[in-house]
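Missing here is one protein chain; the remaining ones are kept as they sit in the complex.
So, subunit A:
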């Protein structure tokens, strides 16, 4: 153990570990998300809808604890007015 040398301290994830998707149940959603990333030069802000879909798929197949999407940071994707678009960074 080093005294005084800066070292990284890993922290556990907030909601624990994702169970493995052994049967590839959400693989299509992942593929859609990855395709979106590739088409948008890996800009996460443009693919949030796809990431929301992927996480919803996980929740539907018991691969993730069900949570309201606001708690996962998708509040802006759930706003009622359908004309609201995400502003590009």
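Worth pointing out:
Please note the rule applied: a contact is a pair of C-beta atoms (placed from the backbone, for glycine too) under 8 Å apart; a residue touches a chain by one contact, two chains touch by 3 or more; residues count from 1.
In this section, contacts and distances are computed from a predicted model.
Per UniProt, the protein behind the absent chain is "Cytochrome c oxidase assembly protein cox11, mitochondrial"; the candidates were "TATA box-binding protein-like 1", "Cytochrome c oxidase assembly protein cox11, mitochondrial", "ELM2 domain-containing protein" or "L-serine ammonia-lyase".
For subunit A, the residues touching the chain absent from view are 1, 3-4, 6-18, 20-22, 24, 26-27, 30, 33-34, 37, 41-45, 48, 51, 54-55, 64, 70-75, 87, 89.
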